[in-house]
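Of the protein chains in this complex, all but one are displayed in their positions.
Order as written gives the chain letters A, B and C; numbering starts at 1 within each chain.
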Amino acid sequence: MNTTRRTVLKSATAGSVLAGLIAAGALRPTQVLAAEWNKAAFDAHDTASALKGIGAGTPMDSKDLILKVPDIAENGAVVPVDVISNIPNTTSISILVDKNPSPLSASFDFANGALPEVSARLKMGQTSMVKAVAKADGKFYTAQKEVKVTVGGCGG
Amino acid sequence: MADPMKIRAQLKGDVAEIRVLMGHAMETGQRKDAAGKTIPPHFIQSLTVEVGGKKVVEGQVGTSVSRNPVFGFKVKGAKAGDKVVVSWVDNKGDKRTDEAAVA
Amino acid sequence: MKTNITRLSVIAASTAGATALMLAGCASQGSQSQAFPNHASPAAMKQATLAFKRDFQAKGIAGIDRLTTDKLQDVCNRSANNPSPDIAAILEHEELDRIKYPADGKFLGNWKAGEKLAQSGTGMTWSDNPEKPVGGNCYNCHQLSKTEISFGTIGPSLLNYGKLRGNSPEIQKYTYSKIYNSKAYNACSAMPRFGHVGALNETQLKDLVALLLDPESPVNK
Partner (left out) sequence: MKYRIAVVATLAVAGTGSVLAQAKDPTIAGIEKYREMLGDDNPAELYEARGEILWKMKAGPKNASLEKCDLGLGPGVVKGAYVQTPRYFADAGRVMDIETRINWCRTSLQGFSEADVRKRPFGSADKPSEIEDLVTYVVTASKGMKVNVPTSHPKEVEAYELGEAMFHFRAGPYDFSCASCHGESGKRIRLQDLPNLTTTADARRAYIGWPAYRVSTSRVHTMQWRINDCFRQQRFPEPKYMSEAVDALITYMAQTANGAEYKGPALKR
């Protein structure tokens, strides 16, 4: 479902493809207005299932996908994450935290001049790999980095 | 009612840098209150950003986005004065739309 | 350790009754005197005492009786934490005499339980549940292991504490004593008197001694 949603955004400028999809029954008309929340992907309890949920399968490592995270988080409640894709024709970026109860944190589709870049702030329950996944020309790419979540304050 | 969003859209060259701050609990559904009762999940699920009448970003988010979320995007080809409209919808159906102009 | 000779002689001089075990135990660590400046005049300190009585209220387990200072606190407050060597020696002696040692004569507990205790910073505050065990607060102020990168620096690093000192009965007893009542070795030390005030019980103190001395503990790995 998510794959089709992405196609929709990407082809928002190419009306004919869209009309074709609707005609072919691949899309319900409501999906054109607002994609349904990808419950399967967000509810997945491990990274592999979450990746499957967004249609990414096993993404390829890419040096052109830049993931900026702090090495150490002073607190896991807010971990700043920046993702920049230098992969041509990137249309979407997703962010995952391997060890969170639900690894998929967020997924963004870009169109109409939006650069394939996003910054967000995530919760992390513990030290974990953070992954960025980008989609470009139908292929999925990934980059990952570890963020150490520390115990802070007086602990009382 | 949810707090109004804080939207900043600043033009650098022909790229608008958009920063959005949303007031939301982003409750995971895994926390317990003082009485030990589980607090039900309450979180933003989707957001959209429009610039100059065109949808530029469509996002879906889960419970692991921090409380009072902050997002940053960049949009090429924007002009000063372009209207930036940001909307979000949460899992309870609450929603909010706010706007600002590219400066 | 030879570099600490000055420190050793200082301690020996300041606590006339110092034993060999103390000297060995304090060799490279010990507690630091609080050397911060206190310009507050005695008159201002008196006003402060009154203000605490007037403007503070009991909450949870933290009663206003906590504002009543004992002799040691009084001396430290009045001397900006620098009592004369003679007075410090007397105070340290008194505190040493107050230490209650385990009836079974054993000082080593379970280092794994000790590590958990060392991580915990809870206990004794007005928001703490008095039914729950008090934490050791160790990492708040000390480095203890290579694995825990989030550690404080108010107290000295205790990394390799046991490796550096061995595990002799004297060291065990000194370590137990130091956690039980740090003021027995430095009258105005910044470190709480965990055993003396009943924050940590005998089992907990032994677990912490094991954390510091057990060769298998992350402190000595």
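The definition used in the following text is that a contact is a pair of C-beta atoms (placed from the backbone, for glycine too) under 8 Å apart; a residue touches a chain by one contact, two chains touch by 3 or more.
All values reported here derive from a predicted model rather than from experimental measurement.
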item: Chains still shown that are in contact with the chain withheld from the display; value: A, B, C
item: Among A:Ala41, A:Ala73, A:Ile93 or A:Leu115, residue touching the chain not depicted; value: A:Ala73
item: Hidden partner interface residues of subunit B, rising order; value: 3-4, 6, 19, 21, 23, 25, 66-68, 70, 72
item: Touch residues of subunit A, complete complex, unshown partner; value: 68-75, 77-78, 80, 82, 148, 150-156
item: Residue ranges of subunit C at the interface with the undisplayed chain; value: 1, 3-4, 6-7, 10, 28-30, 32-41, 44-45, 47-49, 51-52, 54-59, 62-64, 66-69, 72-73, 76-77, 80-82, 84, 124-127, 139-141, 143, 149-154, 156-157, 159-160, 164, 183, 190, 192-193, 197, 199
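In the analysis below, only the chains that are shown with their structure count from here on.
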item: Rounded Å distance between subunit A and subunit C, as computed from the means of their C-alpha atoms; value: 50
item: Gap in Å, rounded to a whole number, between the CA centres of subunit B and subunit A; value: 16
item: Residues of subunit C touching at least two other chains; value: none
item: Touch list for subunit A against partner subunit C, complex; value: 72, 148, 150-156
item: Touching residues (chain side subunit B, partner subunit A) in the complex; value: 15, 26, 28, 30, 45-46, 48-49, 51, 54-67, 69-78, 89, 91
item: Contact footprint of subunit B on subunit A as seen in their complex; value: 9, 12, 34-35, 37-38, 42, 77-79, 82, 97, 100-102, 104-115, 117-124
